[in-house]
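Every protein chain of the complex appears in place save one, which is left out.
Note that the chains are named A and B in the order they appear, and that numbering of residues resets to 1 at the start of each chain.
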Amino acid sequence: MALDKMLAGEAERTGNVLPELGLRNYWYPAIAGWRLGRRPRSITLLGERIVLFRDGDKTHALADRCPHRGVPLSMGKCLYPQSGTITCRYHGWTFDGASGKCVAKLMEGPDAAIPPRAAAKAYPVREFAGFVWVFVGDMPAVPLEDDLPECLSNRVHWHSIANWRTYHCNWRLLMDNLAHDQHAPFLHRTSPELIFQPIFKHATRNSAEALDDGKGIGHITRGGISSAEYPGLGRFPPPQEAWYRILKPVGRGKEIDPGDSPATVKYGIKYRHMNLLPSVALIGRPSGDFFTCRWITPADATTTILYNFNLFRRRGHDTIDRLKWLFWMSWAHDWLFSDQDKWVVEAIRPGPELLSRTDVGVAAWRRFALKNARCPRPSDSHGAVAALPPENVDSIGV
Amino acid sequence: MALDKMLAGEAERTGNVLPELGLRNYWYPAIAGWRLGRRPRSITLLGERIVLFRDGDKTHALADRCPHRGVPLSMGKCLYPQSGTITCRYHGWTFDGASGKCVAKLMEGPDAAIPPRAAAKAYPVREFAGFVWVFVGDMPAVPLEDDLPECLSNRVHWHSIANWRTYHCNWRLLMDNLAHDQHAPFLHRTSPELIFQPIFKHATRNSAEALDDGKGIGHITRGGISSAEYPGLGRFPPPQEAWYRILKPVGRGKEIDPGDSPATVKYGIKYRHMNLLPSVALIGRPSGDFFTCRWITPADATTTILYNFNLFRRRGHDTIDRLKWLFWMSWAHDWLFSDQDKWVVEAIRPGPELLSRTDVGVAAWRRFALKNARCPRPSDSHGAVAALPPENVDSIGV
Partner (left out) sequence: MALDKMLAGEAERTGNVLPELGLRNYWYPAIAGWRLGRRPRSITLLGERIVLFRDGDKTHALADRCPHRGVPLSMGKCLYPQSGTITCRYHGWTFDGASGKCVAKLMEGPDAAIPPRAAAKAYPVREFAGFVWVFVGDMPAVPLEDDLPECLSNRVHWHSIANWRTYHCNWRLLMDNLAHDQHAPFLHRTSPELIFQPIFKHATRNSAEALDDGKGIGHITRGGISSAEYPGLGRFPPPQEAWYRILKPVGRGKEIDPGDSPATVKYGIKYRHMNLLPSVALIGRPSGDFFTCRWITPADATTTILYNFNLFRRRGHDTIDRLKWLFWMSWAHDWLFSDQDKWVVEAIRPGPELLSRTDVGVAAWRRFALKNARCPRPSDSHGAVAALPPENVDSIGV
């Protein structure tokens, strides 16, 4: 489906111009490798039901519906090991995992006629970094590495600890949440991970620019405050939160985009927060030794799987990284911190929006994705961008 | 939305010409006051999601959706006590409870631009008789007292004991149930409250007329029987029910509309059973010292809250009234008697109706409401009344 077709009607309803079921023609993580055992397994990606199965060291992905009479192939069995095939449970139609073609109709005998239409769509599939990845789209697959950020694809210099969580909302709401929209200093100020730190800077002047490789945007932050007096209301952070705000606004809050952080000086990392196509947030630390790569994977219109890759630069102490994750990060960040987002994002009632200065990153992401998402591209992407109504944006200052 | 627009298509489908989500521009009870504590609370009235919150002794009601990015305001917090504001959990947009206007965007700093559109709809709200009342509509609110019957608004001469119950059906079916349609002598004849009384008179000649204040209708009942022989069937009440019908048809059954009841003679109460706009049934006793005021409050198209105000004339023994309610009425009437209605009304399958002589009150109520409901009134109310097809009414004799 052409992108512009998918957008028709959507923009007005949700205020979001990107396709409801996700950007096609990209690789997406489909399942943790260890969860795919000897039995075929059904998953849903971008609204498509897909059966995954292993045969020896090969992994296959086919449309999860037998073209004969409609039974899910995931109910079937790999009846002939080493042949790379899966056999439908109903009448024994047998499909080649690589091409999707029917290679036998067991109940019709070896001489059965097999028309070319007797085939299930085959999806390009790869196992990498502990996950099964599937390319969902309508064009030939690109190499998987083309779609991965370097810190995820380069297993020599980086290692990863990954987990995932199911969000009961559309993927776009989660993507907006991870587009550097300054919700963190407010929503997460009560998170155990941040509670004894000074508050993040807010009221910053943000902007975003395309990455050099054209695969996403990098967010730039200037200025900002840690506290202010609001007429008629009082101070923010509010006085009743003072007891755990005893630290001065130093630490992380101070370090946003400092030109002299190790990330910049030692590793030349230009952006602390990036959004990558198709639907990825890549967020680093000042040390330059850690990124969290959050792959927002649309299952269907109201279900999204957030794959969360914690990426550590290999410095000879992988075990320490693992312990740190196990005893602190998994609990404080991947669980408690992120579930504050989950709670809010799942409750959003889609409808008209009123984007504001904090949403510069959100608007920049939407525009970038709309314009640069892999083909099939909207025939008239200019028209589609215009669908983000200018009067809906309150001086976003991009 | 104009009333006539709302009716389009409805009449044919349900046989009921009133708007599916209730009559707008009236006050409705929203929640018992003691259930609204220090945390904001989300309710639904006439299909609209509304957040209620208290700040000191003020109560506020706003549309429960932040115009910024769509998060329910009921997830937020009253971060600045005494300011009468509520703050959205996501980015700290703060709204004035009285006007609905955004007064601060906490994450953008005190100098953030706030366009006029940055506002949530504010609903007029009052606390009265132990309940929070909200005016749902499109015009300036009338005084609450305008919408209350005297026995509810006059707290000097009357006191109330109220409860409520959720009905899983459209409000119109419940309103029909309470429009003096003579279901009582049949459906409730087995209710513990009535079982040892003589049966109510039925086959009465009913009519209805507008109240003097134009706020509803009063039902008039003439004649009636307590028992009859039906050819081919037998006697009603049927013989197998005789053992608990040993009492002669006296008592209440005899007392319907007697000109010499205390209600009439002492207090000048003209009607024993009234229906008031927007969706209220007011039913009295011959003593003139008690009314049940049942406020049928549409939540959404298939959920209705029945607020039940038991109204006692203050005669110096409120405590006796309370004990009587606690040990008898709450059980025998508010629970067992009313749940016979609940069971039947929730099971109704909407569709064509065949109104009959017993439904004179139902038809009169619908016509009255259609013609007299507060503006915005149908531009051509005559046409809308005509939507109640005459051939659908079997000699209703109004």
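Here, contacts are C-beta pairs under 8 Å (C-beta built on N, C-alpha and C of every residue); 3 or more make two chains touch, one makes a residue touch a chain.
All values derive from a computational prediction rather than experimental measurement.
S.K.: Give the residue, chosen from B:Phe53, B:Tyr80, B:Phe236 or B:Phe309, that touches the chain omitted from the document.
M.R.: B:Phe236
S.K.: Taking the full complex into account, find the residue in A:Tyr80, A:Phe128, A:Trp164 or A:Tyr267 that is in contact with the omitted chain.
M.R.: If we include the chain that is not displayed, A:Tyr80 is the one touching it.
S.K.: For the chain that got dropped from the picture, name the residues of chain B it touches.
M.R.: Listed in rising order, the touching residues are 15, 176, 181-183, 185-187, 202-203, 225, 228-234, 236, 238, 343-344, 347-359, 394-395.
S.K.: State which residues belonging to chain A touch the missing partner chain.
M.R.: 49, 65, 67-72, 75, 79-80, 83, 85, 89-92, 94, 103-110, 112-113, 115, 117-118
The definition used in the following text is that only the chains that are shown with their structure count from here on.
S.K.: Could you put a whole-Å number on the gap between the CA centroids of chain A and chain B?
M.R.: Each chain reduced to its C-alpha mean, chain A and chain B end up 49 Å apart.
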